[in-house]
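Everything below concerns the one structure shown next.
Only one protein chain is missing; all other protein chains are in place.
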Amino acid sequence: MLNALLVMIGLAVVLGAVLGFASLKFRVEGNPLVEKVDAILPQIQCGQCGYPGCKPYAEAISAGNSAINLCAPGGEAVMLRLADLLGVDPQPLAADAALPKPKQVALIDEQTCIGCTLCLQACPVDAIAGAAKQMHTIIASECTGCELCLPPCPVDCITMETVDEGLGGWKWKYPVYPISEEEKDTEVTS
Amino acid sequence: MRPLFPFHGGIHPAEHKSPSTQHGIAVAPLPARLVVTLRQHSGSPASPVVAVGDQVLKGQLIGAAEGLISSSVHAPSSGRVVAIEKQPAPHVSGLPDLSIVLETDGEERWVERQKMDFCNTDPALLRQHFQDMGVVGLGGAVFPSHVKLNASGLDTLVINAAECEPFISCDDMLMRERAAEVVKGISIAQYIMGAREVLIGIEDNKPQAIAAMQAACEETGFEVVAVPTLYPSGSAKQLIKLLTGKEVTSGGHPTQMGIQCFNVATVYTMHRVINHGEPVISRLVTLTGNMDEPRNYEVLIGTPIGDLLKLARPKADTTGYLMGGPMMGVPLLDLSVPVVKATNCIIATSQALFPPLPRAMPCIRCARCAQACPAELQPQELFWFSKSRNFEKAREYKLFDCIECGCCNYVCPSHIPLVQFYRFAKSEMLAHEKDRKAADLARERHEFREFRQEREKQEKAARHAAKAAEMAAKAAETTAGSGESVAGADDAAAAKKAAIQAAIERAKAKKAAVKPQNVDDLPAEAQAKIDEIDLRRAQASETAGQRVAIQKSDEGQGA
Partner (left out) sequence: MSMNSPLVAEQATVNVIMLKVLAALLPAIAVYVFFFGPAILVSILLASVAALLTEAAVLHLRRYPLRVYLLDGSALVTAWLLALSIPPLAPWWLVVVGTVFAILVAKHLYGGLGNNLFNPAMVGFAALMISFPSHMTHWPAPDMLAQSHWSFTQQMDFMFGGEFPAGDRLDAITMATPLDTLKTQLHLDREISEIQSGKIFSILSGKGTEIIALFYLLGGLFLWQQRIISWHIPASFLAAMFGTAGLFYLFDPGHYASPMFHLFAGGTMLGAFFIATDYVTSPTTPMGKLIFGAGIGVSAYVIRVLGGYPDGVAFAVLFLNSAVPLIDAYTQPRVFGHAGKWFKGGKE
């Protein structure tokens, strides 16, 4: 009886020490989940999720305060990866966000632009160059296509142009590899 | 006998080379139309330097190289530029690509050709010259040669004449008939790179080419090495291993170990460029497979493949066409596509030559693919990861070392389209990489913007505090109304609005004032375009005006 007690107490002490040591040795700084979620989000910074950028949305998701299906530019792919990361069930996207859009960039009609700088203030990634009373222009390579510059423009001189990547953007398709009807079914759903 | 260092794996498919080597090289007739795609090479496409309607001479520069990894393109014959537009291109996607369309005049008038005395020219100038003359690797990868030539004090220059893919025989015929010129080209490459030793690797199924090259190499010190016929000995890395025993490090360049490798047809074009002043405007193309008269032709770049095929007369039961060999070639879905610098062979397929493969079965892990893989990969693992879209694992198992030679596919008893899975996985991974880079850039810029806004806010606050202190000091002297500052803010907002409105008015006035120039005697369609633009501008300023008006009325209600 005494032996058994001693063994159990000894075990408790040893394991407790191990756990305590591990918690010190392998302590994780900050909240890595936010970073992981943020890495999945497309960084368009469009605010369509209702948060003022991708990082705040990532923080909300990590804290469990927000659904994972709000990112419209990321579409289903981002939602599925979030579901995978967080171990939650995939949720259908909002009806208006379900359609994937081709990559777009904003384009300023330089004849119409009056140089009001309102779009400069709206751009979340500082991709518009210009100054007051100077014509503005969009740095296409930095533009994320978030469309946030469209509403503030007083003369509606900004349009969204679809980027034609041509051969450079072409990708190989997933090979059709019919093993069985069963496999076909799972292929479609996955 | 030079010792060889066999690479791992490899296969020996039926060769089918003899039908197209029964006759000598013939010159294909000049087509009425030439379509020169601006993406003849890997890297960035050339940019056009001619305009629609221009008359061009044979060999004239029509597309200039853009950046380092790029090469120029030239008019393959004299004639008129009739279009610069997207045209069907021989790419596996079937997507059209920007091309210059020429209408030939049949006169074949050359530009002035300048020969070069390469022995007394700086190698750097020669490299630049090769870029300007459109010299790219003609083995199939079409990588710009001037980039590969950029090294000196080389130990070994390897000339790749293995031509290991079945059916293709253009390098074989080139060496049989033009060995002396090939050797002159090798001398140029040797001079530029300062190579001590030159090894010419030829598969031993081409005895005539070996004999011709040996005869031509006498007194040059170049060594012709017959290598065993084993696909893919014509892959640069595998040939270098075979001849020198050295492995090109993954992601590295052969020059890091004092070796460089050029295709035999590429060095031939170097000879044409230097000793004849001719840019790369033609190449040898093997027409073979299910054809009545298979043969090698010297073909102008840009010749529509449909025109070319008539020469070899494909048989009636032809099921399709393939550009390149059966192991790595590209299916041709549209016969209007032109010959490009990468077009080494066109094969007509038939049920007899290419019997349909048995139905694909599940992978049984027999590891025959691993035994056949010349890159010493484990294709069965890569298949598993690619199929399940587990791209991180695929990368860990070195998917990017796969050369897509198809050996695994060839030996697979389950007939799984393995290479297709690797191509899919690679292109997905490259696309992910691109997206990730774009996202990282956007995140960085967004974070910087937030930092900047915060900083500006603080600066503003500091300024305000300073001003407020000043005001307070003043206020202590003169008593002032309490609502003054609020009114001041309102004034500022109103002033800004007024300024915007004024700017709109000014822009309007400016637009009205500017009298467009050169608009007399415009063609009708140009005039229509201008009218349309004016209309759009008018609408834009109108809506802008309305919007300002609405904003104003909103403010009026609010007040």
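Chains: A and B, in written order; residue numbering restarts at 1 for each.
Simple rule for what comes next: a contact is a pair of C-beta atoms (placed from the backbone, for glycine too) under 8 Å apart; a residue touches a chain by one contact, two chains touch by 3 or more.
Just so we're clear, the structure is a prediction, and the values are computed from it rather than from any experiment.
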item: Selected residue (touches chain absent from view) among B:Pro3, B:Gly53, B:Gly67 or B:Pro356; value: B:Pro356
item: Chain not shown: contacting residue from B:Leu335, B:Ala367 or B:Ala431; value: B:Ala367
item: Residue of B:Val411, B:Ala425 or B:Ile500 in touch with the missing chain, whole complex considered; value: B:Val411
item: Chain not shown: contacting residue from B:Lys237, B:Arg295, B:Lys341 or B:Lys426; value: B:Lys237
item: Selected residue (touches chain absent from view) among B:Pro88, B:Gly137 or B:Gly324; value: B:Gly324
item: From B:Val35, B:Val198 or B:Leu377, residue that would touch the chain that is not displayed; value: B:Leu377
item: Contacts of subunit B with the absent chain, listed as residue ranges; value: 7-8, 13-14, 92, 166, 237, 241, 247-252, 319-320, 322, 324-331, 333, 349, 354-359, 361-367, 370, 374-378, 380-381, 393, 396-398, 401, 406, 409-415, 417, 419-420
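Operating definition for what follows: only the chains that are shown with their structure count from here on.
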item: Centroid distance [mean C-alpha coordinates] between subunit B and subunit A, Å; value: 31
item: Sites on subunit A touched by subunit B in the complex; value: 38, 41-45, 53-55, 109, 111-112, 114-116, 123-127, 133, 142, 144, 154-157, 166-167, 169-175, 177-179
item: Footprint of subunit A on subunit B - complex, ascending; value: 39, 89, 91, 93, 95, 97-98, 360-362, 387, 416-417, 420-421, 423-424, 426-428, 431, 435, 438-443, 445-450, 452, 500, 503-504, 506-507, 511, 537, 540-541, 543-544, 547-548
